[in-house]
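Excluded from the complex is one protein chain; the other protein chains are retained at their positions.
Let's look at chain A:
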């Protein structure tokens, strides 16, 4: 690092900020309190040295609550503040021992889920770090200590209730469902058919509940094909499910075959149902060994299967690790582009987007209905269906629409947030962890870059979602499926992330948003356009962080204010003039008919 020996006075981060303060630094500790949410309690505080990878060691006081780690610099010339929800912590390690030599060699090293590490040095005398280590471990990993996640202690109140944002019946009604081809079934009301599916499912009208039960036997974890989205005009559909249990022997299931044909028959003009298996074909074949597999041509005459070559959760996890290696703490400089290429992160993004484009195109063109699955149908499948829906249906590009999309395709359909993120769990090396949802949000960001006017939300919205994916402040992303959330009474006992966002919507709005109905968005899934999301992945680096707020957005907001000001002044002038001349007044809106129309 070129400048590790010097210090920066000013750098501003989302949760970490350094304010230039003219106040007397000596009294600060006593006069300023640690921010606290209702329900948050202070556990301990301690003097430490924060080893900032950008600014060097900074002496500070750390406060640990049951929700966050908060550090305030004790140095007069810098007012660094670290504010890290404990949920973000993935791993806490002790560095150095009581006898270690060297400055700042004894302390704690904290690995975070959001692309950063935190390092604290403590005094070697008297096992000073033990208390901090234990407090942090207890509250960052409450599951191992029979403690509740903070979301269950949070007593925040918002004037809107995010839990009511998604109502499956309403959402299906918005899509025009049920209709005479599709029905809503309550067969899974008590999660008996499939414990990782939502209570409410949309299935072909002609399939009886008995049929569904028989199909469930043949689908991994009983995740049967159900409807995700229906095209309002051509009535082709996007279906999602898990892999068929074909196995080594190539088992067949007449009910499953018949069921897929029923799906196809909801569109009379279509001769083949398209099945997109998200996996690389090699992986699909390999899955036969564990009882899984894919729909063979001989068994499913009226279906056409293609593989989308998207890799599994382990590949994605390793890829993101490599991204972290090149961006934190130092950004690989001399060979930035080739280093970025070697992480393959953007290549994976490209494959996911390409897959979703194919799904969207099939449906939008009315060529065929589409069935999407991977192995269990809760990772890649969720990515593909939700992205395709985002491309097809402009409703999902609004703030509430996007919340509904996430709530529906991810949360209710059992993307295993609990396992993939490891909320409150100390097992940082758990093979179940994977940044699948992050990858989806990245894809959404790539789309919003290519279509700057198509989304109601801005980058801050996406970053807020990711921050609270880990924070455990809200109940939204906790647990693996709807049945578990219901057992834990999550909606009753926790606050929804959407409550916070929807009560503060302006902050998350894209000023360039132009509402358009029925426009299908096809992003260009090419390496020429895909970019690393610098404002997310490299946001901790004060030298890389881009302008906040976005100068272009800011310019737009200023012009809006200027316009309103002019209109006001014009109206005042006209009023004054007309009063003077006693002429009939002309309002500016009459003179400029467009003024009021398109904003």
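Miscellaneous remarks
In this section, a residue touches a chain if its C-beta (ideal position, glycine included) is under 8 Å from a C-beta of that chain, and two chains touch if they have at least 3 such contacts; residues count from 1.
In this section, contacts and distances are computed from a predicted model.
The unshown chain of the complex is recorded in UniProt as "Myotubularin-related protein 10", chosen from "Hemoglobin subunit beta", "Myotubularin-related protein 10", "MICOS complex subunit MIC13" or "Large ribosomal subunit protein uL14c".
Residue-wise, the contact with the chain that is not shown comes from A:332, picked out of A:332, A:432 or A:486. One of A:77, A:93 or A:318 touches the chain omitted from the figure, and that residue is A:77. Of the listed residues A:269, A:453 or A:504, the one in contact with the hidden chain in the full complex is A:453. Although one chain is not displayed, chain A still touches it through residues 1-12, 49, 51, 53, 56-59, 75, 77, 102-104, 329-333, 335-338, 340-341, 346-347, 350, 450-454, 512, 514-516, 519, 521-524, 526-529, 532, 534, 538, 542-549, 551-552, 554-556, 558-567, 569-570, 573-574, 577, 581, 588, 591-592, 594-595, 597-598.
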